[in-house]
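Here the complex is missing one protein chain, while the rest keep their positions.
Should a chain be cited, it is by its letter among A, B and C, assigned in written order, with residues numbered from 1 in that chain.
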Amino acid sequence: MRTAIPKSALVLALLAAAALPAFAAGAEDDYKAAYAAAEAANKEAAKLRNQWTTTASTLAAAKKAAEAGEFDKATASAKEAEALAKASIFQATSEKTRWRDMEIR
Amino acid sequence: MASTIRVRATSSGETTEVQALIQHPMDSGFVKDSKGEIIPPHFIQQLTFEHDGKNVFTADWGGGVSKDPYVKFTFKGGKKGDELKISWVDNKGATDTATAKIQ
Amino acid sequence: MTDVGFSATRRLILQGAGAVALIGLGNLPFPALAAANDKYPDEAFKAKSEADAIKALYGKSPEPSDKVKMDAPEIAENGAVVPISVTTTLADVTSIAFLVSENPVALVASYKIPAGTLPNVANRIKMAKTSNVIVVVEAGGKLYSANKEVKVTVGGCGG
Partner (left out) sequence: MRLRSAIYLASAAAAFAALSLAGALPSGAADKVDPVADAKAFKKFFTDKFPKVKLEDFVNGPYSMNEDLYRQWQEKEQFPPYEFSLEMGKEMFSKPFKNGKTYADCFPNGGIGIRQNYPIFDDKEGKVITLELALNRCREANGEQPYSYVKDEMAALTAYMAFTSRGKPMDIKIPDDPRALAAYENGKEYFYTRRGQLNFSCATCHVQSPGERIRAEILAPALGIVNAMPIYRSEWSGMGTTSRRFVTCNSQIRGVPLSPQDDEYRNVEYYLSYVSNGLPISGPGARP
């Protein structure tokens, strides 16, 4: 039994979540840039038919923090969302060929 | 509208086995909806079965009975073609009644 | 709700419970049934613990009996729908009650068994979490019980 799956999924999730902000300057502009980047990445994931629910919820958290004027927090969330979206893109791209390894034949 | 009551009553000659399924949400009053608000209690409190003018079974229910509740019991007597009368009343005062023929 | 409202409701329902349902007088807390049938054990269905519920229902406590046979799953497939049934060889059974000790309200169902109806009942109940299920059988004026733990991994009470 390949029980490695949930574990590796967890690793992936943790690593993605670890993409926390290094230098949140606190400016609204930083947030806007980070949010736009995250949104763009998530759009690309949508094209690949592989968005993650966590990307959407992290984006929502970023927006909420920004509305409350907490731009450090908002930027951090936006960057996390971007990392999540990029991980989903990577997943979709690599699975283009890898899915066959799972196939029953 | 279709009845909320489904009954299967089968006579073996000596006894009659009765199974009933009622369409009802049976909200206990302890569950929250997707918005986090409590769904108010809404459940059947009493379900009665009469055969030949006589009560053969009464169920007193709380909110802990499953949605679309089910119950099965057996009584002595009852023959094919006899009628069974089933009624329920819930905590909001709603009721329904149906009759079923014993098979 | 005021007393006036309460008795007005009572009258309405006594005149025709069906009509009340149709015009959707709904949302009355508990009095409706008390009016339609005063034998509904309201207090017992408000008790939190099984001991209080049994006391409210019967005014005494049961003793365990191997003549009460409960059929319940080891692990419920889903706490929302747990099939439980009971049969007994005891004579003169007048009622059978099902309780779940860990539910917010312990008493789930109480069945009146008139003479001529066999003392076996099957039903489907909700369980919030892993808990003891207790069946109480009233026979010849005495109370007997059976107990079984049913594991619940998906709770049937939301959340």
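As a convention for this text, a contact is a pair of C-beta atoms (placed from the backbone, for glycine too) under 8 Å apart; a residue touches a chain by one contact, two chains touch by 3 or more.
Quantities reported herein were computed from a predicted structural model and do not represent experimental measurements.
Asks: Where does the absent chain touch, in terms of which shown chains it meets?
Replies: Within the full complex, the chain not displayed touches A, B, C.
Asks: Can you name the residues of subunit C that touch the chain not displayed here?
Replies: 73-78, 80-83, 85, 122, 124, 153-154, 156
Asks: Just checking the interface: what residues of subunit B touch the absent partner chain?
Replies: 2, 6, 8, 19-21, 23, 67-68, 70, 72
Asks: When the complex is taken as a whole, what residues of subunit A touch the one chain not shown?
Replies: 1-2, 4-6, 8-9, 11-13, 15-16, 18-19, 22, 46, 49-54, 56, 79, 82-84, 86-88, 90-92, 94-95, 98-105
Following the convention adopted for this analysis, only the chains that are shown with their structure count from here on.
Asks: Examine which chains touch each other and state the graph shape they make (line, ring, star, complete, other).
Replies: other
Asks: How many angstrom lie between the centres of subunit A and subunit B, each centre taken as the mean Cα position?
Replies: Distance between chain centres, rounded to whole Å: 51 Å.
Asks: Can you check how far apart subunit A and subunit C are, centre to centre, with Cα atoms defining each centre and the answer in Å?
Replies: That pair's centroid distance is 49 Å.
Asks: Using CA atom averages as chain centres, what separation in Å is found between subunit B and subunit C?
Replies: 13
Asks: Of all the residues in subunit A, which ones touch at least 2 other chains?
Replies: none
Asks: Which parts of subunit C, given as residue numbers and ranges, touch two or more other chains?
Replies: Nothing qualifies.
Asks: Quick check on the complex: what are the subunit B residues that touch subunit C?
Replies: 15, 26, 28, 30-32, 40-41, 45-46, 54-67, 69-77, 89-97
Asks: Can you check the complex and tell me which residues of subunit C touch subunit B?
Replies: Residues 9, 13, 17-18, 20-21, 25-30, 32-33, 36-37, 39-41, 45, 80-82, 85, 100, 103-105, 107-114, 116-118, 120-126, 128, 156-159.
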